[in-house]
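Apart from one protein chain that is not included, each protein chain of the complex appears where it belongs.
This part shows chain A:
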Amino acid sequence: MKGTYLGEFEEVVLLAVAIRSGDAYGATVVTEIEQQMNRSVNLGAVHSALNRLGEKGLVTSELGGMTAERGGRRKRLYSVTAAGRRALQEIRQVRNQMWESIPTTVWT
């Protein structure tokens, strides 16, 4: 299915947006991923992934309020669209399906 194919990093970003829903923007997505996956992430990579997700229609964004720690600068808040949620579910379903197809003998 062209257009909704998700790369590994895109998937991670999309999940992070879902986790932080209501407060998902560049910086929080970065910290979320860093905490969850225990690896350092570049802001540029996150922004470009968010961009691609936006182009694919999996997230929407709107300019949100300002906070003091941002020096009074506005942030772009992202939220997962219905299509995004469907894409995540599809991935999970495919994974589950694959997990279930593993013969039990393999692990013993």
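Keep this in mind: a residue touches a chain if its C-beta (ideal position, glycine included) is under 8 Å from a C-beta of that chain, and two chains touch if they have at least 3 such contacts; residues count from 1.
Following the convention adopted for this analysis, contacts and distances are computed from a predicted model.
Engineer: Pick, from "NADH-quinone oxidoreductase subunit J", "ABC transporter permease", "Cobalamin-binding protein" or "PQQ-dependent dehydrogenase, methanol/ethanol family", the protein name that UniProt gives for the chain of this complex that is not shown.
Structural biologist: So the chain that does not appear here would be "ABC transporter permease", according to UniProt.
Engineer: Even though one chain is hidden, which residues of chain A still touch it in the full complex?
Structural biologist: Missing-chain contacts on chain A: residues 3, 25-27, 30-31, 40, 42-45, 47-48, 51-52, 54-57, 59-63, 69-71, 73-76.
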